[in-house]
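All protein chains of the complex are present and in place, except for one that has been dropped.
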Amino acid sequence: MTLLSIKDLSVDLKLANGTLHAVRDVSFDLDKGETIGIVGESGSGKSLTSMALMRLLPNTATTTASAIMFDNEEIQDMNQRRFLSEVCGIKMSMIFQEPMTSLNPVYSIGRQMTETVLLRKQFSRPDATDLAVNLLEKVGIANAASRLSQYPHQLSGGQRQRVMIAMALMTQPKLIIADEPTTALDVTVQAQILQLLVHLGKELGMGMILITHDLGVISRMVDKVGVMYAGQLVETGTTEQVFNRPLHPYTKGLLQCIPDLEQDSEKPRLGTIPGIVPNLMGKQSGCSFANRCEYTKELCTLSVPPEVKTADGRTHRCLRSDEIATHISESKDTTTTIHTAEAVEQGAVVLDVEKVSRTFYVKKSIFSEKQPLVAVNDVSLKLHHSEVLALVGESGCGKTTLSKMMLGLDLVKEGRIEINSSPIEDIDIRERALLIQPIFQDPYSSLNPRRTIGETIRQPLQFHKVGDKQSQTRTVEKTMELVGLPHRFYHVYPNQLSGGQRQRVAIARALILRPQIILCDEPTSALDVSVQAQILNLLQDLRDELGLTFFIITHDLGVVNHIATRIAVMYLGQIVETGTRRQIIHESKHPYTQALMQSVLSLEPGGGIPTIDLGGGFPNPLDLPTGCLFHPRCLKAIDICKRERPELKETNGRETRCLLYQQQKQ
Amino acid sequence: MSSTELPISGTPLTLETETVTELTPRQLLIRRIKGHKGLIIGFTVIIGLIIVGIFAPMFAPHDPYEQILSKRLIPPVWSPGGTTEYLLGTDHLGRDYLSRLIYGTRISLMIGYGAATVGLFIGVSMGICAGYFGGRVDQLISYILTCQLSLPGLLLTMTLVFFIGPSVYVVIGVIGVLHWTYYLVVSRSAAMQIRQMDYIAAAKSIGCSKFHIIRKEILPNLMSQIIVIFTLEVGFAILAESALSFLGIGIQAPTPSWGLMIAEGKVAMFFQPWLVIIPGAALFVLVLATNLMGDGIRDVTAPENRN
Partner (left out) sequence: MLRYLLRRGFMALLVALTVSVAAFVLLNVAVDPAMAIAGEDADLLLVEQIREQYGFDRPIYVQYFEWLTRLFHGDFGESYYWNKPVGELILSHAPVTLQLALMAIFVTVVISIPLGTLAALKQNSLIDRIALSTAVSAQAIPNFWLGLMMIILFSVTWQIFPVSGDDTFAHFILPSFVLGASSVPAVMRLTRNGLLDVLSSDYIRTARSKGFGGIRLLLQHAMRNALLPVVSVLAVQLGQKLGGSVITESIFAINGLGRLALESILGGDIPTVQMLVFVFALTFVIMTLLADLLNAWLDPRLRLG
C-alpha cells in the first residue's frame, strides 16, 4: 500500500544573484510501514526535500511537483488551513537535527507535547497527559510524569531528542520524517536513539523518511535508499541493491570514502571523489556529477541524464550505467590500495605526558562554594617518533583540555609534559612553535577572514623571521603544492574556499615551520565524507613523506582505524586503555572501549542497530562516582568496582584500567 | 534553515573543477556599496557638509557675527518680504541666517567627530580587554559598565559642562568621556567571539604574544563594527551638543551653533517659525545622513548583522 508518492518535486530558492535550483525533479514512493533513507552530502538538497513536504520552506523558496500523493490524497493543492489541521503535525510529523534548540525554552515539556492534540481536539487534557507520560516512558525517559512540568534547559541533549521523538508520536502519525536525528549527539547515544526510532516505527506501523549523511546508519536501518547529489536523486533501490551493487558512479565513490573498521593490518588508501560539488545556480546542461566522475565522456556534459527505471525496480540517473555498471560494482571490492607500513618499530619518545591532571573550579553562583571539576585526571602518555597516536573519547572526556596543555595554550599545573625531554614550560614560546603545531576541527574558524591564503600560510615564517620575503614566498608555494592547493589560491580569501580547501590551508600553516609533532583536534569531523577521505589521505602521505609524528584527538573510530598506529581511550578525564591499533580495535579489553566499538555503525546492509553494552547516561563530572569511574555504566561491573579505583596496568605493551580484566589475568 | 548548507559557493555545473568563482572581499564590498542607496546618499551629504564646514568663509555670503539692527528678522527668500541678499533671512539681531548656519556646521561636525573619537578610545580599549582577557578583568569592566549605565547621562553632562565652563573642547571632552558604553558592549562581545576562534589558538601556537594577537588578529576583525558605531555615535554627539546649547549650557553666544540658534529663535518662534525650523532641519539632515552612513556601512561590511 503506497503511503507517499512524490513525482518530480523541485525546489527553487531566490537569491540576490539568481535562482538556486536546490532540488531538481525528485521522485520516490514509500509504502506503509516502510523506511526510506535519503543520503547525501551537505547541500545535496536532502533536507529541503523534506521541508518542502511539510511546507516549512521560507517564502523565498518555490516548490513545484507533478504530484505529491499522501495517504491517498493529493496534498499539493490542499489549502493551508486544512493542511495544518489535518496533515502537518497530525498525519506527518518531523524530528529535527538540533535537540538543543528545537524545543521552545519558555514552555514546559508537557505543554509542548500536548498542545497539538489538544488544539486539534484529538484527546481530552487528562488523556493527552497520560499519553505523553506513556510515550516518554516508551522513549526511555525515567520519571516521565515529573518531566512534564520541567523545561527544556533542565534536560540533556539526548533526553531532549527523546522528547522530540515522543512529541512527534503524540498524534500517531502515518509518516515520520527524521532529519539527521542523531548527528548532534555523542556516538554512544546515537545508536540508542536510532534503535529506538526503528523499533517504534515498526511497532506502530509508520512510514519513515530518514535523512542523513551517515551511510553506516542508512545501511543498517532502512528498507530503501535514495542517494542525493546536487539536488537530484541520482539512485534509488533497496538497501541491499544500492550498497552492494551501486549503479551510479557517485554512490560508488561515496562508499569507497568510508573508513572501515573491518580492514586489518594493511591500511588501504581511502577512495576519494576529486573536486567539489557544483553550484546549483542557473539551468543544468549536463550530468551534475560529470565534473567529478572518472567515467565522464563527452555525452555526459551534453544532456541531463533522465531517470531510468531498471528491471529490478531501481532507478538511477547515469547515461553510461549500462557500460560501466559491472565495473562500478566490481571495483568496489578491489579498491585502489596503496599500502602504508604500520610503524612497528617504536622511535624515541618525542612527547612525554607524565601524570598530568587539570582541575577547574566551577562556581554556580557567587554565594555557593567552588566545586572542583577534574577535567584531566592523572594522564600519562608517550608519543614516539613518527607514530600516529590517537586519543579517543566522547565529548566532555577531557581530551581537548589535555591537547591545550600540550600546545602550551593552558598551563600544566599538576604533572609535567616534556617535548624532547625538556619540560614544556621551559621551552621558549618561539622554539615550541618549531616542535609542535595544531590543526583544528572547524576549518571555518581556524582561518582569519581578513587574511589571504598566502598571508595565512606565511604568517609563521614572518613571525619567526625565517628567510627574506622572496624565500618565504617560495616556501609558501612549495607547502601549498605539498598539501594540494593550487598557486592561484595565494591571493584568495578564506570565504572563497570550500571546507576541505580551508582545512588544507590550515594543514599548510601547521607544516610550514616543519615541526616535529602535529596535533590534530578532530581534523575531519566538520567535513563531508568525500572530503574527509581526501584529508585523511593527505595526512597519511605527509607522515610518510616528511616523517612527522601525529597526535590525533577524535571521537570517530573509523578515522582512528584508518590512520592511527596506537590508540588511547579516555573516559571522564582518565585514560582507560591504550594499545596498538590492532589491540584496541580488534581485541579491546576494557568494557568502555568495547561499547565504543559497538557504537560504530559500519556499512552493513540490513545489519540493524546493535545493542550497546552501556548503562545509564554520561555522569556529572562535578559528582564523580566512587570506585571505578566507569562502573555506573558498566554492564560487567562486579562488587569490587564500586569500592576500588583501578590503576592503569600494563601487559604485553597494552595498558588497561579495569579491575575485572586485571583479576582475570591473575 | 540552519541545517541546510546551501551549495552556493561551489562551481557552476558545467565548469572544470576547483575554479574560484566567488568575488574577493574587496570586489564584493564595492559591489555592495554600489547597490546601497542609503550609504551613497548619507556619504555624499556628509562629505558635502564637511567641505562646507572647512571652507565656511568661502561659502558664507556675510559675516555670521555682524549685527545690522535695521535688518532684523527678515524672512527667508520664499516668504513674503524676503530678499535674495539674505537667502534664509536674518535673526533677531540682524545677522545673516545662512552664514550662521554655514558656520554652525563646523561646531556640529567638530563636536560630533571629536566626542565620538574620545568615546571610541575609552570604550574600545575597555571592551577588547574585557572580551579578550575575560574572567576577573571582564567582571570588573562589566561592573563599571553597569554603573555607568545607571548614571543619568544628560544631567551629568549638563552639570559638568556648566561648572567646568562651556567651551567647544569641554563639550567634546565631557560628551566623549560620558558616552562610550555602546563601543564597550559591542567590542567586548565581538572580542569574546573572536577569542574563541581557532585562528587565535593557531596564532598562540606560533608563539604570538597577547599584544600581537590583539593588534594583528582581533583589531582588524573589529574594525568594521567599530566604524559603524563611531558613525552612529557621531550622530548622537551632534544631537547632545545641540540639546546642551539649546538649554544654554553648551556653546555660548555669539558662536553660531545650531542648537543655540534654535534657542535664540524660540523667542520669535510664534511669528517667525523659520528661525526654529531651519537650524532644526539642518540638524535633522546632518544626523540622518550620519545614521544612513552608519547603517549603510554595517549593511555592506557585515550583511549578516543587518537585523
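Read from first to last, the chains carry the letters A and B; within each, the first residue is number 1.
In this section, contacts are C-beta pairs under 8 Å (C-beta built on N, C-alpha and C of every residue); 3 or more make two chains touch, one makes a residue touch a chain.
All values reported here derive from a predicted model rather than from experimental measurement.
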Selected from B:Ile50, B:Val137, B:Val168 or B:Leu288 as touching the chain missing from the view: B:Leu288
If I consider the whole complex, including the chain that's not displayed, which of A:Asp71, A:Glu98 or A:Glu307 touches that chain? A:Glu98
Considering the complete complex, identify which of B:Leu39, B:Ile262 or B:Val300 is in touch with the unshown chain. B:Ile262
If you put the missing chain back, which residues of chain A would it touch? 54, 56, 80, 84-85, 87-90, 93-94, 96, 98, 101-106, 108, 115-116, 119-120, 151, 153-154, 164, 167, 365-367
Listed in rising order, the chain B residues that touch the chain left out are 1-2, 143, 146-147, 149-156, 158-160, 162-164, 235, 239, 242-243, 246-249, 259, 262, 266, 269-270, 273, 276-277, 280, 283-284, 287-288, 290-292, 295, 307
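Criterion: only the chains that are shown with their structure count from here on.
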Just curious, how far off is chain B from chain A if you go by their C-alpha centres, in Å? 47
Of all residues in chain B, which touch chain A in the complex? 1-18, 20-25, 196-199, 201-208, 212, 217, 220-221
Under the touch definition given earlier, write down the residues of chain A that touch chain B in their complex. 13, 15, 20, 22, 42-44, 47-48, 51, 58, 96-98, 179-180, 230, 274-282, 284-286, 288, 290-292, 301, 407-409, 429-430, 432-433, 436-438, 440-442, 445-450, 459-460, 463-464, 486, 488-489, 491-493, 495-496, 498, 501, 506, 509-510, 513
